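Missing here: one protein chain of the complex. Every other protein chain is in place.
Chain nomenclature is as follows: A, B and C, assigned in order of appearance, with residue numbering initiated at 1 for each chain independently.
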Amino acid sequence: MVDLSVRVGALTLKNPVMPASGCFSHEFGQVFDLGRLGALVTKSVTPKLRKGNPIPRVAEVSQGMLNSIGIPSKGIDHYVRETVPLFAAHSSPLVASVSADTVAEFAQATAALSVPGVAVIEANISCPNLEADGHAFAMLPDTTYAAVSAIKRATPLPVWAKLTPNTGDIKAIALAAERAGADALVVANTILGMTIDVNSFRPTLGNVMGGLSGPAIKPIALRLVFQCAEVVSIPIIGCGGIARGEDVVEFMLAGATAVQVGTASFVHADAMIRILEELQAFCEARGIGRVADLVHRARVEHEPIEW
Amino acid sequence: MVDLSVRVGALTLKNPVMPASGCFSHEFGQVFDLGRLGALVTKSVTPKLRKGNPIPRVAEVSQGMLNSIGIPSKGIDHYVRETVPLFAAHSSPLVASVSADTVAEFAQATAALSVPGVAVIEANISCPNLEADGHAFAMLPDTTYAAVSAIKRATPLPVWAKLTPNTGDIKAIALAAERAGADALVVANTILGMTIDVNSFRPTLGNVMGGLSGPAIKPIALRLVFQCAEVVSIPIIGCGGIARGEDVVEFMLAGATAVQVGTASFVHADAMIRILEELQAFCEARGIGRVADLVHRARVEHEPIEW
Amino acid sequence: MTVAQPPAAPTGFPVGNAPCVVRANRAVNDRYRHLVLEAPPPLCRATPGQFFHLLCPPFVDNEPYLRRPMSVYRVAPEEQAIEFLYNVVGAGTRSLARLVAGDTMSVMGPLGTGFTIEPAYRHILMVARGVGLATMAPVVPWACRRGIRVTAILSARSPQDLMEREFAQREDIRVHPVFDQDGTSAVGRVEALLRGILDADRPDAMFTCGSNRLMTLLQRLGTEYGVYGEIALEQQMACGLGVCLCCVRPIRVGGEIEHQRVCCEGPVFDLQQVAGTWRHG
Partner (left out) sequence: MTVAQPPAAPTGFPVGNAPCVVRANRAVNDRYRHLVLEAPPPLCRATPGQFFHLLCPPFVDNEPYLRRPMSVYRVAPEEQAIEFLYNVVGAGTRSLARLVAGDTMSVMGPLGTGFTIEPAYRHILMVARGVGLATMAPVVPWACRRGIRVTAILSARSPQDLMEREFAQREDIRVHPVFDQDGTSAVGRVEALLRGILDADRPDAMFTCGSNRLMTLLQRLGTEYGVYGEIALEQQMACGLGVCLCCVRPIRVGGEIEHQRVCCEGPVFDLQQVAGTWRHG
């Protein structure tokens, strides 16, 4: 038997596979047993009520999709009252993803979310910062630091900072989040992209641009995890394009302690279960007794030349 | 008949389809007539002699590839003496891509490349800047400005600045290149990525990380072109994942005046010819008399929310 | 009581996700094709208006990545079969068209909320356009078997495109075909036809799918005549399960506009609640 458990800071997960925010809700319980997952991560909620973005909200691309859901939100109270209890029966810890327009709102929302039933706050700082011209908090080290430290102060729960791949300097952002007290990093969110319908000449998304996810971004997400693991010592949760057990192995070798699966669950609703079983089979076939032994074990013999 | 010609600054191209640097050489003449292309863009050359990166230099990924060729170079003299004459017989203008480690080297190399037979200098400023800790020139506006303005001063030829998608602020970079006098922008180079072989635990590329190209990056490249077209008034040459005639239409609608095709030519050596024919058929089917009429005609009804 | 109350799934999970073998895949006419899959029992519990999420196999260059939603056209649990009628419009449906008997494809479902057909109804009116009739067709045998009379207006470009036989299946129903070709499908002409039916033989409910113009017309007439109506909507989907929030359409609920998910609150909605129209492409 393979020991699939991993430790993300103070928290021990029964296995490293969990959903990515926005790509999971209790409805998956119609297809598989949610209790098998390492953790349960819900769609980002915001303190403000929001309708989300105009339709169409999804466009298919080569080995991936673009989404511009935005963050429709019924507010923090609704989340605490309606969503948290949905997961009370499951043994997997609940990770509440939070997003906000300002540092102060982030802190307030985080405090309000820190209720029994919620095990971790995931700070989605890849969203637009209204105090910085709409640039996402995680685009710059300063705003990353400001947001994460305010969030940390607002809660006794572990805080995971979810970074954006759209920044030009992921290492500086990762270090800023670590300095601000993040207990782990989630690397990473979707990459900004767009497509245009050549018949109508219109952008295919109602919001013009949206986030690219799925296998298409896997090599980029893996590189970001690798770069973050070079500089931080807090755990990293890899995310981006994971669709198979071997993808998890790749992310763990690059430095991730656990992983999140997003878009793959839209192609196969039970993708996370398949991934988990493939991961286990991979370890069994190679006599790897503890999946945690894969973390950061890529054999890199020399410094890469970056450009 | 569709008028396929486009104007990139002072230069008129017979059609908007040309190869991307590093994805073309005279060897394609074994498969199709090079004279049918809008321009001929050669692999970047550097003033220093370079061997290129360690092997393996290529890895396949979902709908794309990673490469870490590096820039093997036999120097500028060799290029002028051996490479330029190879294309003398073709009516399509020759675009010499140049790369260098420092601003001064860029300028010297550009001057040396400005010989009869070369029509345009493409400045590959997506390469590591040895004066800035190895970060690519095009990662920051300052270094972009410094490199492009020095290159401009060094040559009477038009200069195209090739940007990197790895920056967090493409608009600022595009503006810096325009201010520095770039005659056009090429948007964009490859995106940094990596993969790891789960059997050997080694990165699949000898250089650990490499550039992602192919259809996987198309939505990102298209977004970058769209963003650049919002801020600059010089022509943009779109590049990234183009594999079909409709992809060219998409890039032109987003704001590109011409396009470069890279990886698709490795899958089908005559991809550029197919793409050209598909583009022509697209225009014919819709009664579009001039392909140039597609440029920047995407119907965008409202400001996108970026994050 | 809604039709959409399937018995508990044998696996313990109400939504199945299973490989299904293609039994047949034939052209019905120049535009539409008919796909018959051999499906395990949990999938055969679909009710009229529900849909399946089909993973289209990669045959060529531009292979489909996401699943494609497709209304169930016919379910035959006794034959372990689910059937679809579809129109080839893009990469996904082109891939479907290439399937041959013996091929296998991954199918998830049944999904969504189907039509509400009260067993107490005596007469229902169905108004379908184009491939929308595939979505509504399973209502016909369901109603007929319960002694509910069915009147249908089927709208198509031309007689060749009309799938009257596919719609009526083996049932004895009254069909009014209307066509673009001869102008009979024009909104004014259809309105006259509808008023005739509503005046002469008031239906208990109206069902529609496939046309924004017909939707608007039926909303108006439904209010005027006080007849309850339902409509099956379409929207681009990713998950098909209510997770991703991709598939929303604006729905009027108590004076407010809400974004509701076509894949789970729908695809069938109260006709009067649908706010605004929407076209693909």
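Simple rule for what comes next: contacts are C-beta pairs under 8 Å (C-beta built on N, C-alpha and C of every residue); 3 or more make two chains touch, one makes a residue touch a chain.
Nothing here was measured: the structure is a model prediction, and the numbers come from that model.
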Residue among B:P16, B:P47 or B:G64 touching the omitted chain: B:G64
Mind pulling the chain C residues that touch the left-out chain? 58-60, 63
Touch rule applied to chain B and the missing chain gives residues 22-25, 27-28, 30-32, 43, 51-52, 55-65, 67, 69, 72, 197, 199-200, 214, 263, 265-270
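Everything that follows uses one rule, which is that only the chains that are shown with their structure count from here on.
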Measuring from the mean C-alpha position of chain B to the mean C-alpha position of chain C, what distance in angstrom results? 47
Taking the mean of the CA coordinates per chain, how far is chain A from chain C in Å? 36
Mind pulling the chain A residues that touch 2 or more other chains? 61-64, 200
Residues of chain C that contact two or more other chains, please. 62
